[in-house]
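Inspection log for the structure reproduced underneath, given as structure tokens.
Removed: one protein chain of the complex. Kept in place: all other protein chains.
Think of it as A, B, C, D and E in the order they're written, each chain with its own count starting at 1.
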């Protein structure tokens, strides 16, 4: 099967800024992303756990986006510009995708 | 530690067809998979968000399966045959696993 | 952008032992991890599905940790020592991270 | 009460006002949101409660009347998609498969609209027969088969037998019929045992649920109403009226009293946004789900809730009262 | 009422019928499902309510009787696993560790079975003493230690001290005892303040919860009943009867009235499917969890709910009434 190399960016980010992150990705024309809820974790800022919480502060969300290698640096720069002072981490890995046409960069997504 | 190369297939797929996807994987004898719920995202079909929804339409699920490289093409072909008209994306990456015996292909899984 | 190679360990583990796993990672000084809930899956032990369940037995959690390659073997050994008899799987992949200072190994995490 | 009084009473009832609150909150982009699990839990409660109450009241219903109403419902569910489909094909440039998918939504029903109408009827003192719950259950599925036929699809494709099973054992049908049967079996005595939960707090829980439905409808509207062709959009306003008018005729034919007739009209007027969208994703994946969902959830649902229900009650009373 | 009447009354009560509805829905593979978060939330509500009510009724209970019942409960919980283990080893080829794990489930209790039995007793007019809630709490943990002993496990292994803490501060024990203490402290006055929530709607909420339990039990059965040896399977049917019989003897010995005795029998007859399975995964990971869970949740739970509870009430009334 014909596959193409893409980059998978995975961002663990505190929930209160997830909307801001989505706006950045939309503005950059990133073709897509998916958000998965985390329920617990640990980092430099200590341990956290969602059970029973009613506030969004202190919870993390995991966002991943599969992008073209050519867009990677641009996108990371944008993400860092906005989120550098927030709590979270970013990592990047290689993936292969099958349907390439799914990942064209679009001009601007609908809101 | 002795590790073996495997492939990690990650499928983001609309919720109404997740049972059909499971059936395909079971029939192919894929040794295992795990499903994680997504809560929001964006793609060619627009933005979505789970909050307050009561219907499964319009939500995505993330399924990942760690399989032997030899099974990969077969499995992708099967997945695409069934899901090509549905909303979602598929990506593949390399992973190392430690306990290899966990990933033997079985004939047919129980239902 | 300056990136560094790290290892991403992904552990699918039965929920009742997740606290034990967290304790092991804290003791090893692993700098961070994130836990994501799975909702369904299949493996050698059969199919499972969370809907309507009230007990934690039989559900899986996905924990991922991004660690320095130098820590990998140590950490895997520790994880296996404790969890070898439990239900679950472990896989490792390569990732690039941007802010390296995020992943220094700490002596012992707060509890 | 005349139509104007009915409309006014409906508009200042807490359930409708909470729905409008949700709608407005979503339109001003408030981050108010009810967790998905809670919304699903409440919808299960509402279906159980309405099913149970309907069943408990079956003692008072002649079975022949029930059977006739069920047949009327099935006919409506199967026939309305043909009207909806042709109207869409005539007035818009929607592809065949999209028109067929939308048509299936309009033949089937929205159980929440039915619940809100039952509650409104009770508040007006226009109670309906218990068997109307069974009519609601019977109307969910037939429209799906009409929709598939209109799309030119054979049953073999897209799942076939599996799909028929999936539709027949669809969660809200199973729950509605099951709770109805339990209510019937336990009767008055059973109802007394669970009255505080399934009866007393029902309308308050409905307020909470309609708040959520308002939020969902409002978000749906904001997201995609602008993208709909206006000829498709107005379909969401006139199709309920067509459905209700035909249902009124059928109700007169089989001799339903006004309360029950208004509910049959509501069922005909309402469009599915849970069962049918899921079925369409399986059977007609080429159909764009956002068009039909915006139409049924963002246009028809609010229209029925705010204007339709008092109108159907007024018409039923005027014609049959 | 004789046994037949009791059984009939139990069978047509809404909670049991909703349980059966869930069971049937799961067996016909309906996709009906209650969200996990809602199911957990309801189970917390039920435990709070039953604990609170038990505590509020403590004013009426002599403390000596309470102490004796608690001791009887602890004895049952610790002793029943030995019977269960030997029966399994004698009749089946289960490995030692699996038999020990199952045995621990049967010594411990199912709080939902207890709640359903309390509710059934109330509906029959056979109220139980408030302290039976404390007996239920006391019976959760001892069986776990018996199970570990039967598996030949020392306390040092598999967590040791940590595990004892985990079991003692187990969520349902903490909540049950805490709510019991609060009910006791606030008495009649406290009960009045929260009666509508913890009292009036209780049975209705129980219906919703048992619907879910039916779904869970049915899915469990469908998934793995076929894989169980039949000798293991019948253990899920006779072991409750053995437990109930011994409990009836102890109840007679310490002079419990019929209502309380029937609850002690129910506790003895019931098998854990929350606390013990989790503890076994930590302490005896080699034991196959699907065997014990299918047995306790898929076989014994429905058996007790549908047949056991009326039987235990009838027997208690016949022997002690």
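Here are some notes:
Please note the rule applied: contacts are C-beta pairs under 8 Å (C-beta built on N, C-alpha and C of every residue); 3 or more make two chains touch, one makes a residue touch a chain.
Nothing here was measured: the structure is a model prediction, and the numbers come from that model.
Residue in contact with the omitted chain (choice from D:211, D:267 or D:287): D:211.
Within the whole complex, the absent chain has one touching residue among E:35, E:121 or E:259, and that is E:35.
Chain A meets the missing chain through residues 14, 16-17, 20, 45-47, 49-58, 85-87.
Residues 35-38, 40-41, 44-45, 48, 52, 165-166, 169-171, 174-175, 178-179, 181-182, 185-186, 190, 193-194, 196-198, 200-201 are the ones on chain E that touch the missing chain.
Seen across the whole complex, the unshown chain contacts chain D at 12-14, 17-18, 21, 24-25, 28-38, 41, 123, 196, 200-205, 207-208, 211.
Rule of thumb we're sticking to: only the chains that are shown with their structure count from here on.
Note on connectivity: the fewest steps through touching chains from chain C to chain D is 2. Centre-to-centre spacing of chain B and chain E amounts to 38 Å, using the average Cα coordinate of each chain.
One inter-chain figure worth recording: chain A and chain C are separated by 20 Å, centre to centre, where each centre is the mean of the chain's CA atoms. Each of the following residues of chain E touches two or more other chains: 33-36, 223. Listed for chain C are residues 36-37, 46-47, 93-94, each touching two or more other chains.
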